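Right, chain A next:
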Amino acid sequence: MWLWNKLKQLAISLRAGVVTLHYPFEPRPAPAGFRGQPVWDHTKCIGCAGCANHCPARTIFLRDICQEVRILLYDSARCTYCGRCVDLCPEKAITMSDKFELATDNRQDLTQAIELFMMTCQRCGRCYDLEIKNYIDRLTLLGYRYDSLEVRKVIKKSTSEFQPEMLEKTATYQRPERLEK
Partner candidate 1 sequence: MKVAAIFINLAYFLLLAPFLEGVMRKLTARIQSRQGPPLYQPYLDLLKLLGKENIVSSKNWAFRLAPLLAFSSMLAVVLLVPLAGAENLLSHSSDLMTLIYLLTLSGFSILVGALASGNPFAGVGASREMMTIIMLEPVLAMTLILGAVKSESFTISSALSGIGRNHGFSYFLMLVVYLLALQAFVSRQPFDIPEAEVEILEGPYVEYSGPNYALFRYTLNIKRMFYAWLFVVSFLNFVPSGNFWLKLLLETAGILILFVLISVIGATHPRFRIDQAIKYYTLLVVLSLIAIGLGVKGW
Partner candidate 2 sequence: MSVLAGFYLSLLSLSLSLITALIFGRKPEVVRVAGTLFISLSCIFLALGAISAITGEGHPAEFEVNLGIFHFPILIDGLSGLFLLLLSILGLTSVIYSSAFTKKNEPGRLQKYYLALPVFIAGLIGLLTVDDLGLGFTLSWQLMAISSYFLVRMGRPDKISVRPARVYLLFMEADWLMIISSAFLTKNYQFGDSLAVIGEKLAHSGRIEILIFFSLLLAGFGLKAGLFPLGQFWIPGAYSTASPPVSALLAGILEKTGVFGLIRIFFFVAKEAGANFNPDLWGKVLVISGTLTLFIGTVQAMKQSDYLRLLGYSSIGQVGYIIFALGSSLLAWNSGSQAIRHLAAVIFLGALYHSLNHGIFKSLLFLVGGSLLYSTGTRDLNRLGGLLAAMPVTGILAALSSYSIAGMPASSGFVSKWLMISGNFLAGRNSLLLTFSGIVALFTAAFTLACYVKFFGLAFTSVGAQWKIKKEIKEVPTLMLIPKILLMLICLSQAFMPLVYVNLLSKSLNHSEDFLFSGMFTGHNLTNFKAEVLSLKIFDGRNLLAATGPLIILLIIVVLIFLARWFRQSAGSAEVTVPVWLCGYQDLNQDNIYVDRNMFSDLKKIFWWTGGNKVIVVDDEGELAGCNAGTKKDE
């Protein structure tokens, strides 16, 4: 009885064979639809801050650093990879990549910064500001009841936490290139 049980256990084990991977040497690709590190396409981004305002973990920051330059900063150290930003982006500028091996000894590797040239408003002379000109109006959000402007003012803005030191130049730093003619 005892022996029989043990043999059965052994049989299960041996039938399965070795299932663990020889991991770092033998990569395992992520399946389709995997929610890895989000990637911004700066050519599509319009700087509407929809992602920044609805990131549950508040890892996306937006800030105007001068009249025409707006910076989007994404900090994946605290990202929960929920993919909410991808859902919300009206321009489909964000995609979830299949990158999940994110360990690094340099914190800068975990951030993505996008420099965006913004249009200046013909009438008031400022660049398009999300508080005034609401790009969110263009969002079609399933399951999301977006806030009224009054309400959103009450919500603490992640953008107020933005710190310029975070904008060091890194490999992931994206800025618009001059269009080749």
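Regarding selection, all candidates are chains of the complex that A comes from, given by their letters.
In this section, a residue touches a chain if its C-beta (ideal position, glycine included) is under 8 Å from a C-beta of that chain, and two chains touch if they have at least 3 such contacts; residues count from 1.
All values derive from a computational prediction rather than experimental measurement.
What touches chain A in this complex, out of the candidates 1 or 2, is 1. Residue ranges on chain A touching candidate 1, taken from their complex, read 6, 9-10, 13-14, 16-22.
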